[in-house]
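In this view, the complex is presented without one of its protein chains, the others remaining in place.
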Amino acid sequence: MSKPLFLPALAQFLAATAGRNMTKAAYAAVVAGITAMVLLTVDPAYEAAAGLIYAVLWICLAFFVFEWGVRVRHAQQANHSHAYLASGRGLLDAACAVGVPLALLLGSDQRSAWLLAVLWVIKVIPGVPGLQQLRRVLVVEARPLLSVLVLFLLVLFLGSVAVHVLERDEQPATFSNVPSALWWAVVTLTTTGYGDVVPITPLGRMVAAMVMISGLGVFGLWTGILATGFAAETRRDNFLKTWESVSRVPFFATLGPSAIADVTHMLRTIDLPPRTTIIRKGQPGDCMYFIASGEVEVDLPGKKVRLGEGAFFGEMALLGSNLRSANITTTKLSKLLVLDLVDFRLLMARHPDLVETIDAEAKRRTLENK
Amino acid sequence: MSKPLFLPALAQFLAATAGRNMTKAAYAAVVAGITAMVLLTVDPAYEAAAGLIYAVLWICLAFFVFEWGVRVRHAQQANHSHAYLASGRGLLDAACAVGVPLALLLGSDQRSAWLLAVLWVIKVIPGVPGLQQLRRVLVVEARPLLSVLVLFLLVLFLGSVAVHVLERDEQPATFSNVPSALWWAVVTLTTTGYGDVVPITPLGRMVAAMVMISGLGVFGLWTGILATGFAAETRRDNFLKTWESVSRVPFFATLGPSAIADVTHMLRTIDLPPRTTIIRKGQPGDCMYFIASGEVEVDLPGKKVRLGEGAFFGEMALLGSNLRSANITTTKLSKLLVLDLVDFRLLMARHPDLVETIDAEAKRRTLENK
Amino acid sequence: MSKPLFLPALAQFLAATAGRNMTKAAYAAVVAGITAMVLLTVDPAYEAAAGLIYAVLWICLAFFVFEWGVRVRHAQQANHSHAYLASGRGLLDAACAVGVPLALLLGSDQRSAWLLAVLWVIKVIPGVPGLQQLRRVLVVEARPLLSVLVLFLLVLFLGSVAVHVLERDEQPATFSNVPSALWWAVVTLTTTGYGDVVPITPLGRMVAAMVMISGLGVFGLWTGILATGFAAETRRDNFLKTWESVSRVPFFATLGPSAIADVTHMLRTIDLPPRTTIIRKGQPGDCMYFIASGEVEVDLPGKKVRLGEGAFFGEMALLGSNLRSANITTTKLSKLLVLDLVDFRLLMARHPDLVETIDAEAKRRTLENK
Partner (left out) sequence: MSKPLFLPALAQFLAATAGRNMTKAAYAAVVAGITAMVLLTVDPAYEAAAGLIYAVLWICLAFFVFEWGVRVRHAQQANHSHAYLASGRGLLDAACAVGVPLALLLGSDQRSAWLLAVLWVIKVIPGVPGLQQLRRVLVVEARPLLSVLVLFLLVLFLGSVAVHVLERDEQPATFSNVPSALWWAVVTLTTTGYGDVVPITPLGRMVAAMVMISGLGVFGLWTGILATGFAAETRRDNFLKTWESVSRVPFFATLGPSAIADVTHMLRTIDLPPRTTIIRKGQPGDCMYFIASGEVEVDLPGKKVRLGEGAFFGEMALLGSNLRSANITTTKLSKLLVLDLVDFRLLMARHPDLVETIDAEAKRRTLENK
């Protein structure tokens, strides 16, 4: 089969559906489907509008089957349908598409089978922006987190056996075996404290107090590790982002990773309040600026130009023309990256091959301004 | 109408009321009003003193109506009454002023209508000093916090459907539908654990244990993100504050943002215990000091001068006269910002336009001291 | 009256008692007194050994009265008895000494009066090592912590009024007035969750879920602020400690605060595993070491000398003699502060007055070694 010749909108929708990101239709289907699934279990809602609820569920299911189909065909066209089908993503799409029908075929009653629609909620995960960052923190800090988990299990087992021994004669119904005591220990160690199972002997309560305080300790360690990992990950992210904006500047593009790392380390971050004049016309300039966030206004003769995130200015100061040619002012709270003339020259001293590139750029810009 | 010609105190009170900050009267009205509203719902208090309670409430309401009126008129005079009325602040003021009367007009019974007085408590928010900092942390860390919220919702839905399936036969009264199971899941995942709804089957308890441990994890991530954001915000705040104290020093005022950032980075912070001698008379000096917090005492001939937060001293050392002219001692635990002669000279080398300003300042001070 | 001429041990004990720190006897009295007070409220223990318990309590009380008396007399001798009596410390000592007798005189029954002995536990506070650090964190972070407290109160009031409105018809016994609803809100917002008061209407449960999630948020902010403050405080403490060890080195003692701060910033911290050779005899040396923690062994001819925390070695390398004269090895995991020759010379360049002092020291040591 050749490429589909349908209407362009449909083709675009198919392309979006085949892609890795959730379409708006998919988000709508997840929300509608989950809502309908929840309502299905509520007797008054079911009795009042069973037909409508089932209709919504079947439509959502149809959408997810369609989505799966589009993705399988897209993968076939690119000759990696096996890779897609066996990937976590492919398996989830398949489960979302065939889970409910399969349960119905296997004879499950209808209201129960539709509970599998809860799997649709997992589809949201790849669309969440910061989740990759979270995962990396969990991977990097896996070792200490695992240690805390082992501590958790140790306290769990030791505490539950101790309380089982101390309480089984007083409360045979609730502490007669270790699994029941383990349930109590989990509820206590996580400081959830349902109160359905509570020690009543003085010694049992002492053990319980120790388990609760251990719970605080485990929790504190857990949080401390995650906080540390998160701070490191944020620093790393910031470095990579600075690096990226540096690589986008034309005359840095030819530098190797080491020089870009140098530039990245040389950039100083300054935070400026709104309406601060950064550059005054006619003054000597000694640095260039990159806009990390915020916005500046260049007051050119006859017009005002606004530069946003990612833009840079003042670079002529690094290329010989050291009198500023316009007033530049922040319009909001801005974070700027500053590269000083001194650092720039140090950079050239360490990477002499840069001089040529820069001289060429300086000549090109001077011609352009004439 | 022209400007009010009332008594000056009233004019001042009106100006304060029209301003953005809470007046003391407004704080008193909030406390009195909320207390009266709470007492209104307590039967013994209501029976004993209904008249007094209503009197307090009507007085507080009158104050908030008056406050709203003053602000609307103030906005009209400044020709931005529409902006004020449509702003969050204006809408809150309006709701505080007309909420209760409107409820009474719409036929609500009196004791219930006055419950709307709880809105008055929101008036306190703009007066809280650190709240802006908190808001900025929440804005900067919005992306990872949102991811954690999505994780929270995922665990919530998956856990509640699983427990619904596992427990509905054993406990039809409490787990018969997913919304009830969701209630259980929220209570468990936040480790609140009321104990009104508790799984009793072994499999249900295993799912519950996983939900509780996920609760700890979600909590840890949440706290870790907020801790990281808060640390970054504190560093940023400190930089901006140092910047501010640097800009207040006369001969730095003419520097551009880049040079001020340089100075800010060159300043070293030192913490000194009380009664430490910082400068000894007659010794050669090589640095100047800014007082970030604490206090120092200058032992001048015939008198003792105390310098507090924001002041600076020892600047003569940077301007040629390098023998200290007085003993200077801390009177309490002080945080000082130190600028070394070497850094100061480096600064001048990088910003040659500074030399002139400084020479002029040095001459002025020398004349003054003669 | 002149100074007491009792036995030396008693004089020493009186001096210790008059001092600011807890004596061992005071710790013992607190532990014994609190234990007796707790046992007094337990009926079986009271019936079995009322006499013994009262005896212990009276002895402890006698000790605290004695302690208070010694301190008052000591303060009188130093002419600041008013200052002591009005200080927090003095008021606590007075309350611990006269609280129980006063309650007995005022006609309280004996078992109840002795409950005031719980105040004795507060005596322990000044003896806790890290408490001052904690207090400073709370002071420095007071502003953001206050904001979080205001947020906490806002959620508390808004949540409790909302739940009062939504639940009062269903559960008149528990949500009929706002104070009861406030009790529920505190129990929920702190995620304690007793379960004695629980919303049962769907809307009430939604509000409750929001209150619980706000509880997590408040908790996270709280922890984040404290973690940030604690990290800053730790850094500050470390700087002050390094400073202290630097000031203890004889030829740094004459430096001003700025130079000591320089030295402190120049010191690099290295962590070395046990049994690492730091200095090899006969090799050229280029740095000196301070022992921040751990221990090293100097292998001198004929004997082995161990140097502990606070000691320094290798300083001859900074004073001209640049061949190491002995092997030096760590005996345990050690943290060393390293001052490089280069930094040392930079330091001398910035503080030329140091050269003289150092030359004198070098000559003195060389003579000593001959």
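Order of writing sets the chain letters: A, B and C. Residues in each chain are counted from 1.
One rule holds in what follows: contacts are C-beta pairs under 8 Å (C-beta built on N, C-alpha and C of every residue); 3 or more make two chains touch, one makes a residue touch a chain.
Model, not experiment: these values are computed from the prediction.
**Q** Which is it among C:A28, C:L52, C:A78 or C:I122 that touches the chain not included here?
**A** Of all options in C:A28, C:L52, C:A78 or C:I122, contact with the hidden chain holds for C:I122.
**Q** Out of A:A28, A:L154, A:V305 or A:L323, which is the one that touches the chain we can't see?
**A** Among A:A28, A:L154, A:V305 or A:L323, only A:L154 touches the chain that is not shown.
**Q** Thinking of the whole complex, not just what is shown, which of A:Y84, A:W120 or A:F219 touches the missing chain?
**A** The missing chain is touched by A:F219.
**Q** Pick from A:L14, A:V198, A:V298 or A:A326: which residue touches the chain that isn't shown?
**A** Final answer for the missing-chain contact: A:V198.
**Q** Where the complex has a chain not shown, which of A:T35, A:Q76, A:S108 or A:S176 is the residue touching it?
**A** Of the candidates A:T35, A:Q76, A:S108 or A:S176, A:S176 is in touch with the missing chain.
**Q** Given the full complex, what residues of subunit C touch the hidden partner chain?
**A** 34, 37-38, 41-43, 112, 115, 118, 121-122, 124-125, 128-131, 133-134, 137, 152, 179, 183, 186-187, 190-196, 218-219, 222-223, 225-231, 234, 268, 270-273, 276, 278-280, 283-284, 286-287, 336, 338, 340-342
**Q** Can you list where subunit A touches the absent chain?
**A** 143-144, 146-148, 150-151, 153-154, 157-158, 161, 164-165, 176-179, 182, 188, 191-195, 198, 202, 205, 208-209, 212-213, 215-217, 219-221, 223-225, 227-228, 231-232, 236, 239-240, 256-258, 261-262, 265, 350-351, 353
**Q** Spell out, residue by residue, where the missing chain touches subunit B.
**A** 191-195, 223-224, 227
Definition applied: only the chains that are shown with their structure count from here on.
**Q** Is it true that over half of the residue numbers where subunit A touches subunit B are used by both copies, so same, or is it different?
**A** Subunit A vs subunit B: different; shared/all numbers falls short of half.
**Q** Cα centroid separation between subunit A and subunit B, in whole Å?
**A** 28
**Q** If you average the CA atoms of subunit A and of subunit C, how far apart do the two points sit, in angstrom?
**A** One centre to the other, that is 39 Å.
**Q** Would you pick out the residues of subunit A that each touch at least 2 other chains?
**A** Correct list: 191-195, 223, 227.
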